[in-house]
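Worksheet: the structure to be examined is printed underneath.
With one protein chain held back, the other chains of the complex are shown just where they sit.
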């Protein structure tokens, strides 16, 4: 709603999570990655000729009985985009479980919406696979493990561009 | 510098000023305008055919002796862009007087830089005038007084687009 | 996630990040960002709202095509039904401060047990 506000409307998740974990007695706050400079690759060909992929922070739905049994793998993964997944595992991620739900995969991994864009000719094609990078609070594991792995899969699948979505 | 940070790097001026004035004993915090929806006018012709103007929050340099004598006018104004102003009045505005200075007008009202863009053909022409809207903490005076006045001047000067800069 | 997008950009693959945690993405710094001001969980549109999802992916593809410099952000025009989630999420106040402190202690105690193999 329009109005006059003495506080910012946009939630700061850096502030909010720092204060929340401090209230739980965790004295050393999580430190977020900060970069002064940002790499940039302009699109190399018309969008209608590009193959586009998707990356999510959600995990694969674990096989029956694996949750809580130490069988939950959290590394990067690649899965077929067709047939599209009916659900993905998000229980262990940081999102607003009171305000909403993740029952519709396209609300956080738009795999059916991307297929429509390929069918309509807006993009050349959708990647035959989608990729997962379950959130890892270790930045070095993300940079040195998941990042090169995702790049390798993107090259295998001949991608020109990738859409990321973080829950 | 790159690094890991438990606090946001980008300063929140809404938070900072609220806390600063609260420390001075002002119990009712300033309320900032919030809008859900934002009007948008796409550029109506090629940039190289557009006449472009500038709006600043700085004021005209007051005549000798007027400061502190009740002669400081804070309403909107229009002034010739040529010759460009050598200085503008910023003493009464909210900016970081410890970290920097406003001795170079082009650091906050790029009147010489815009003239270069017109000479180089990037834009059609620069407006013969620039416009001032000294910050007024009354949102209704800004919306109902300054805003229509600036629009009127833009139309008089035949502008297609306007660059605003807030100190 | 943003770190992976940066790695791809540095290696010749164009990327867009879609998300609702604006400050975290901006702190890291990415090439292109589509921000939707929703509670965390549905950065690509409300569940089952295919029209909204189409609009958001369309904005992301447009941004992919049109951005010419990094740290370009667009915000989609959508709003959640109400604003109660803004204050409610991870809220700390006098009503839950003690419970949070107890929950933290309990969790650390359990983790210590696991570590020492008890």
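In this document, chain identifiers A, B and C correspond to the written order of the chains, with residue numbering beginning at 1 in each.
We adopt the following convention: a residue touches a chain if its C-beta (ideal position, glycine included) is under 8 Å from a C-beta of that chain, and two chains touch if they have at least 3 such contacts.
Because the structure is predicted, anything quoted here is derived from the model rather than measured.
Student: From the listed residues A:8, A:74 or A:141, report the one that touches the chain absent from this view.
Tutor: Only one listed residue reaches the unshown chain, and that is A:8.
Student: Residues on chain A that touch the omitted chain in the whole complex?
Tutor: For chain A, the residues touching the absent chain are 5, 8-10, 36-38.
Student: For chain B, which residues lie in contact with the unshown chain of the complex?
Tutor: These residues touch the chain not displayed: 1, 9-17, 19-21, 23-26, 32-44, 47, 50, 52, 55, 57, 90, 94-104, 106-110, 113-114, 116-117, 122-123, 133, 135, 139, 142-143, 146-148, 150-151, 154, 159-167.
Student: Mind pulling the chain C residues that touch the left-out chain?
Tutor: 59, 62, 66, 68-75, 77
Here, only the chains that are shown with their structure count from here on.
Student: Tally the contacting C-beta pairs at the B-C interface and at the A-C interface, and name the larger one.
Tutor: It is A-C, judged by the count of C-beta pairs in contact.
Student: Quick one: report the Å distance separating chain B from chain C, using the average Cα coordinate of each chain.
Tutor: 32
Student: Between chain A and chain C, what is the separation of their C-alpha centroids in Å?
Tutor: About 9 Å, centre to centre.
Student: Quick check: what residues of chain A touch more than one other chain, meaning two or more?
Tutor: Residues 1, 9, 12, 14-15, 32-37, 139 of chain A each touch two or more of the other chains.
Student: Where in chain C do residues touch two or more of the other chains?
Tutor: Within chain C, residues 23, 27 contact more than one other chain.
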